[in-house]
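Sharing a structure below in structure tokens format, with a few things to ask.
Note that this complex is displayed minus one protein chain, with the remaining chains in position.
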Amino acid sequence: MASAHTALPRQSKINLRARSPWAQLFMRLVRNVPAFIGLLFVLAFFLVAIFANVLSPYSYDKQDLDNVEKPPSALHLAGTDTLGRDMLSRLIYGTRSSAFVVLLVTAVNLLLGVPLGAIAGYFGGAVDNFIMRVADILFAFPGLLFTFLIAATVRPAILDWARANGLGDLARTGYLDYAVVILALGLIGWAGLARFVRAQVLAVKEREYVVSARSTGVPTSKVILRHILPNALAPIIVMLSMGMGFIALSEGYLSFLGIGLQPPNPSWGNIMAENAGRYWRRYPEMLWLVFIPGLLFTIIVLAFSFLGDGLNEALNPEID
Amino acid sequence: MAAHIIRRLIWLPVVLFFVSVITFALGLYGPGNPVTVMLGLHATPDTIARLNQEYGFDQPFHVQYLHYIGNALQGNFGYSLVKYRDQPVGRLIAERLPVTMQLNLLALIIGSVLGIPLGILAGLYRNSWFDWSVRTLSLIAVSIPIIFLMPVLLFVFSRQHEIILSFSNSKFTLGPFLPMVAGRWEGIFSGKIVLPVLIESLGFIAILTRQMRAGMIDVLGQDYVRTARAKGSWVCRSAVWSRARSWLKIFLAFPASAVSRSKRSIRASTM
Partner (left out) sequence: MAEKSDNRWLIGVVVILVVALVGAVCVGAGALLFLSQQPTTAQTSPVPGGVSTPGSSAPKPGAPPAATRAPSSAARNVLRLPGEEPPTLDPALTGDASSAEYVVEIFSGLVMLDKNLKVAPDIAEGWKVSEDGKTYTFTLRKDARFHDGRPVTAQDFKYSIERTANPALASHTAETYLGDIVGVKEKLNRKAQAVDGVKVIDDYTVEIKIDAPKAYFLAKLTFPTAYIVDKNNVERGGRTWTDKPNGTGPYKLQEYVRGQRIILAKNDNFYLDPKPTVATVEYILAGGSAMTMYENGDMEVVPVGLSDIERVSDPASPLNKELYTGPRLSTGFVVFNTRKPPFDDPKVRQAFALAIDRQKLVDVVYRKMPSVATTILPPGMPGYKESDAKPAFDAAKAKQLLAESKYAGKLPEVTWTTTGGGGTTPQGIQAMAAMLKENLGVNVSIQQTDWATFIGQLNDPAKNPYQIFDIGWIADYADPENFLSILFRSGSTQNWAAYSNPEVDKILDQAGSEKDLTKRFALYQQVEQMILADNPVLPLTFEREYWLTKPYVKDMLYPPLIIPRLRYVSLAK
């Protein structure tokens, strides 16, 4: 392992230089074994999410009270849960929930964080101060606390509002639960990204080509879009991909705590919450109830982390 | 640098003000009302109205907020309404704070003592097997979901499962290390704190390792260090000194990350 790692990039240095920056990035990523495995898992994760209805053998909410808590078998590859639902189907649909949340929250973060960070960095002064102080306020709440607070307090209010305004269907089908999770995570996540983009912009802003573009009277928006953002794009992508793991993790926590997605809509978090109590005392007969969703959850979060880490390494290649 | 710090300090009260408004509003307009919770299923509209009036919940937001913040500034955080009826909130916090701080401090010490050298080494020997394993382990440590780790660890730590030592016939269990079972805080020399501190310091180690490693790589990449290295000067000195500022930053950031870490351990110990 060790020799493969140190030797490979050195040998292929010339090769890399010949290609486009994106190809170089990709090649570096592929050579990083854990990151590549991470990439494969992440791809699999999204594919399973897209084809959940094709892949799952049963409906995710079909109960069979005569067959509860059956261990994995040919009929139910991952066993059945405490209401006799097929665990595998629930996990597959849980993948879809998770992917849905991950993508939408990333989009919200991107749409809020990048423009706000770019504006703050480029203009500086009062605008910068305002945006960054709002970010500070969000940072003042430790960890996921603010997310938990929002999810716990806003959810009932949103559900009530929806029911009162003819959107009861949305509340009933659970789509609003997704909306609340996405809102709670999206509202917080942008601050980190904005800080990061701002720093990137500040770093690029003083480079010669930007300074010259500005001095020749190119409009501000053009400077940001044409010159500054493209240079900051790669680190932003890294930042986002590392954030995805955290979002998946947070969604799992929210649903585990009961303030995220509600059963029967499956989420890895609520699957674990529903089964944890049973597993607890029935070890080892009921290992699958917690270990299968727990392992899957762990694997996906790790895959995202390794991919992000690999991307990070690939972007900041070896110095010497 | 000094000017920057002063500017940030001036902003601190403003940030704190908004944090307090948001928290207060979430509490006030969040689900339910303390009076309803207090009354449970015995509520009558009359009783609800009477208690809302006694507690001032019928006042407009700004009146309630001013009342709260005015008292809070004088060190009076009000009285608990539901969970610890009539107990001063400040006292409830003060009772718990020492335990939280001891746990965090211990985890912080273990975390820095292991995390900083590991990070420096990994940075110095970038892409070696050592770096590779440190990086992988720290990544796993930061991203493993606690809701999965806890059932596993609690199981391992349970007294019912005996670990048989291969070199002797004696059996032992990790049961004494199981936190919270005794229901009393026995100080940091008790075995009960092993699990929370383990989990908490794991996070510290992972974060510090990653930060120190990134910092090392950053420094080693700088021109003067390269020159110094080429000339054969003492790498460690130049590298470490130039990192002094970043170190300061890292340590200043600790209180914040300590809080979020401790949440992790609280969750761990309540599950």
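Each chain gets a letter, A and B, in the order it is written, and its residues are counted from 1.
By definition in this document, a contact is a pair of C-beta atoms (placed from the backbone, for glycine too) under 8 Å apart; a residue touches a chain by one contact, two chains touch by 3 or more.
Quick caveat: nothing in here was measured; it's all calculated off a predicted structure.
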Contacting the left-out chain in the complete assembly, out of A:Leu77, A:Leu112, A:Ile237 or A:Leu257: A:Leu257
Absent-chain contact - pick from B:Leu121, B:Leu137 or B:Ala214: B:Leu121
Option touching the unshown chain, where A:Pro57, A:Pro71, A:Gly168 or A:Pro230 are the choices: A:Gly168
Given B:Val37, B:Val63 or B:Met101, the one touching the chain that is not displayed: B:Val37
Residues from subunit B at the interface with the omitted partner, ascending: 31-33, 35-48, 50-51, 54-55, 79, 82-88, 91-92, 95-96, 110, 113-114, 117-118, 120-121, 124-125, 154, 158-160, 170, 175-178, 180-186, 189-192, 194, 229-230, 232-236, 269-271
Where the missing chain touches subunit A, by residue: 61, 63, 65, 68, 82-83, 152, 156, 159-160, 163, 168, 171-173, 257-259, 262-264, 270, 273-274, 277-278, 280-282
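Simple rule for what comes next: only the chains that are shown with their structure count from here on.
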Euclidean distance of C-alpha centroids - subunit A vs subunit B, Å: 22
Interfacial residue positions of subunit A with respect to subunit B in the complex: 1-2, 5-6, 9, 34, 133, 136-137, 139-145, 149-150, 152-153, 155-157, 245-246, 249, 252-253, 256, 269, 272, 276, 279-280, 283, 290, 294-295, 297-298, 301-302, 304-306, 309, 316, 318-320
Partner subunit A, residues of subunit B touching it in the complex: 11, 14-16, 18-19, 22-23, 26, 29-31, 126-129, 132, 135-136, 139-140, 142-148, 151-152, 155, 217, 220-221, 226, 256, 259-260, 263-264
